[in-house]
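The structure appears below as C-alpha cells.
The complex appears here minus one protein chain, its other protein chains still in place.
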Amino acid sequence: MALTKKKEITTNEFDQTIVGTSLTKEAWKRLKKNRMAVIGGVIVIIYSLVAIFADLLPLYPYDQAITSHRNLRPSLTKTAGELMLEQEMKNLFFQAWRQGRLVLTEEEDAQIEAWVAASKTNNVWDLVYERGTQALENGSFEWSASEQRRIDNILEDIETETLITINSVSAPVDGQMVNIEDMDYETLITLYASLIGSDYESVNQSMYNEVSATVTNELRANDSSLTGEDLTAAVEMEMDAMGEDAFQSRAIQNVIGYIEQLAERGASSDINTMITSGGAQLPYRGVFDLSNGLHVELEVSRMHDRRYICGTDYLGRDLLSRIIYGSQISIAIGLVGTITSIFIGILVGALAGYLGGKVDYYLMRFVDIMYGLPYMLLVIICMAIFGRNIINLFFALALVSWLTIARMVRGQIMSLKNQEYVEAARSMGVGTMSIIFRHMIPNSLSVIIVYSTIRIPAFIMQESFLSFLGLGVQAPYASWGSLIGDAVSSMALYPYKLIIPSIVMVIFLFSMNFLGDGLRDAFDPQSKNQL
Amino acid sequence: MTKYIIKRLVGMIPTLFIIVTLSFFIVRIAPGGPFDGERALPEAVKRNIEAKYHMDEPLIVQYGRYMFDVIRGDLGPSYKYKDYDVNTLIAVSLPNSIILGCMAMGVALIFGISLGVLAAVRQNTLLDYIPMSLAALGLSIPLFVFAPFLQQVFCMTLGWFPTTGWFMNDAPLRTMVLPTVALSFAYYADIARLTRSSMVETLRSDYIRTARAKGMKNSTIVFKHAMKGAMLPVVSYLGPAFAGILTGSIVVEQVFLVPGLGKFFVQSSFNRDYTLIVGVVIVYSVILIVMNFIVDIVYAYLDPRISYK
Partner (left out) sequence: MNKFNEAKVLLEVRDLKTYFKTDNGILKAVDGVSFTVHEGETVGLVGESGCGKSVTNLSIMRLVPSPPGKIVGGEVVYRGTDIMKLSEKELRNIRGNKISMIFQDPMTSLNPYLRISTQMIETIRLHQDMTKQEARERAIHMLKLVGIPSAETKIDCYPHQFSGGMRQRVMIAMALSCNADLLIADEPTTALDVTIQAQILELIKRISAELKTAVILITHDLGVVAGMCDKVCVMYAGRIVESADTDELYANPLHPYTRGLIASVPKMDGNREERLFSIEGQPPNVIDLPPCCPFHPRCDRTCEVCRHAYPPVKKTGNDHYVACWLNCSEEEIQEAMKGGAN
C-alpha cells in the first residue's frame, strides 16, 4: 500500500502536481539545464576514460624512440616512410634551388629569400617541394646521381627495415623462467654480467657511470651555463641526492634495455631468414628461445608503415601516445593533489572549527602566515633541491594547497556547530570525532566537492607550470606541461608540437572550469563567484 | 587608522621571520652544497673558501650571522656569481620585474573591471558574452601556453613585435607589449569574472533598489552606489593575484627573455646558490606582504563597516 502510494503523482486541491524536492535533486536539475556544464562534464569523462584505458588503446609505446622518425609532421594519410621521403625531397629540392638547378620564377625566388631571412623554413620547404614535384613530372628537372641514390636508399629502407618490439624477455633463475622486469637489481646485474661474460662488480661500476652521464646531460640541458668544475660538482650532488633506490631503478631501466637489445640481436638472424624466405607475413608475432637461455616474445612489424596522427617529437617518439600518457599523469596529479589537500584541509579545518578557542586561534594564525608565503617559490626550491620526481611533486603541491580548504571547512563547521541536530547528537553523548566526521563533514560535503572541482584545474596548471620549468615530471614520462615546455624552443619549425598538446590541455581545463562553475551554481546558487 | 597600520606593520615581522628561516633551512638541509664538488681544489683551499663564506661554522651560528646581516639589509655574497653580491644582482633585475608586474596588474585591473562592469550592466547581451568568453578562455589557458602562442602569432607570423628582449632595440616600448599582455590575461579573466558577479549581486541588493526608487540615473547608480561594494571582492582578490603575478613572471621572463628576478630564482635553485635563493625569496615575500598590507588598507578604506581597532 505504502509503496504504491509513493508512485502515484500527488496533486493538491488545484490539480497542481506536487513534486517533492531534495537539495541534490534540485541541484542536479539545475546542473542539467546548464548546457556548458554538461558539455564540460562529458568532455571531462571522455578524457578520463581515455587516460584510464590508455593501455588498451592501439598506441605506439610512448617512450619508444625511432631515430629516423624524428620530427615528423602530423598526417592522417601518409605513413612515416612517405613523410621521411617527403622531408628528404624537400631538403634536396632546396639544395637544388640553391645550386640553380631547380628554376623558379623571379617572384618566387624573392619570396624564398624573404622567408629565409625571416627564418620561415616551413614555407620555403613547402614551396620548393610543390614546384619541385611539378618540375619532376613535366621533366624540366631531374635528380642528380647522388641525389637519386639517397632517395633510393630511403625507398629501400622503407621497404626492408623492420621494427622488433620485445613484448617480454624471461631468463632462467634457479631453474625457473623469470620475466626480467620482475627481477631485483642484483639478479638482473648478475644475469647481464653472465650474458656478456663479465663480472658483477664491473657491470655495477659501468651502470654507475652511465647514470651519471645521463644526469650530466640532463643538467646541461637545464642550464647551459654549467661547465667544467661546476658541472662535475653539480653531477656529484645530483648523484648523492638521488639515493640508492632511485639509482637502482634508473640502472634497472638501462639494463633491461641492454638485455632486450641482446635478445633482439639473438633473434634477428632467425627473423631475417624468415622474412627473406617470405615465410612470414608482417606484422608477425613470435616466440624465440635463444642459445644463451633467454626466452623472448616479440613482434615484428614494418618500421616505416607507422602512422603518426599527431607527429613525432625530437627523439622520434609518437606524440599522440605521449599526449595520452601525459594526460594520464596530468589528470592523476590533479586528482591526487586535490584529494590530498582536501584531506589535510578537512582535518585541520574541522578541528579548528569544532574545538575553537586556542586550537582554533593558533591553527588559523598558522594558516594566515602560510598564506603570506610566496608558496609557488617554495615549491620550486623544494623541487630543485630535493629532486624531481612525481612523488615529490605530489607532496610539494599538496602541502601548500590545503589552506583554502581548511578555512572553508572551518567556516562550515562553525556554522553547523550550533545547529539543533548537532546539539541533539551531543546531548545524546556522541563523541566529538563522531560528531565531526559523521554529522558535520557529510553536511558540508557538497560545498567541499564543488570547491574541489574548481581546484583540479588549478592543480593541473601548477604541475604543468613546474614541468614547463623543467622541475616537474621527468623523461621518459610526459605531462602536458613538459610536452609544451619541450616544444617551445622549436615552435617556429615544428608548431604542431606546441599546438596539439596545448589544445588538448586547454580543452580539458576549459571543460573542467565550466563543470566546476556549473556545479557551484547548481549546489550553491546564492554564492558569489568567489575564487 | 594610524594605530591599525602600525599594528599591521608589526604583524608582518613574524611572517617575514618565518619565511627567512624556512628558506634558509630548506636550502641547507638538502644534500650537497655549492662547493662540495670542487675536488680539484686541495683540501686546504676548499676549507679556506668555506671559511671565507663562514660555511665551516655550525649551522645555527651561520643562521644567526645571516639573520643579523639580513636585518642590516645585506643579503650576502652570491656563491656562484662570484664577483657579485646578492644585493647587486637583485638591484639590477628587480626593477624589470616590478615594471612588468605593475604593467600587467594595471592592464588586468583596467580591462577586468571595466569589462566586468559592462558585462554586469548589459547582462545576456553580446557585451556580456564576449568579455566573459574571453575571461573563460583566460582562465583555462595556462600562461606558458599563452605566452609562446602570442610570440608565435604576433612576432613570427605577423611580425608586429620583436620576439624577445626588453628595452633593447629601437622601439623599446614595443618590447613591453607582449610580456604585459601575456602576464595580465589570466588576471584579467579572474578580475572580470569577479567584478561581473559581484556587480550583478550588488545591483540586485536592496540599497540599489532604494537608489532606483529615488530616481537616480543608471550610470550614477552603477558608479556611485554599486561600485564601492562591488569592488570589495576584487580588492581582496588582489593579494593572491600579486602572488600569482610573481610566479607568472618567471614564465614570461623565460619566454620573452626579460632580464628579471624570475630567471635568477630558477637558476639559483638549480645551482644551490644559497644566498641568492634566500635573497630572492625574501624580496618576493616582502613584495607580497607589502601588497597584502596595501590591499587590507584599501579594503578598510572602502568598507566603512570595518573598524580599525
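Just so it is clear, A and B label the chains in written order, and each chain counts residues from 1 on its own.
As a working rule, a contact is a pair of C-beta atoms (placed from the backbone, for glycine too) under 8 Å apart; a residue touches a chain by one contact, two chains touch by 3 or more.
None of the values given here were measured: they were computed from a predicted structure.
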Touching the hidden chain in the full complex, which residues of subunit B are there? Just list them.
204-207, 209-217, 220, 224-225, 228-229, 302-305
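FYI, only the chains that are shown with their structure count from here on.
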Along subunit A, where are the residues that touch subunit B in the complex?
118, 120, 219, 222-223, 225, 229-230, 232-238, 240-241, 369, 372-378, 380-386, 457, 461, 464-465, 468-469, 471, 481, 484-485, 488, 491-492, 495, 498, 502, 505-506, 509-510, 512-514, 528-531
Across the complex, what residues on subunit B touch subunit A?
14-15, 18-19, 22-23, 26-27, 30-40, 80, 136-137, 139-145, 148-149, 151-152, 156, 159, 190, 193-194, 196-198, 201, 233, 237, 240, 243, 246-247, 250-251, 254-255, 265-267, 269-272, 277, 280-281, 284-285, 288-289, 292
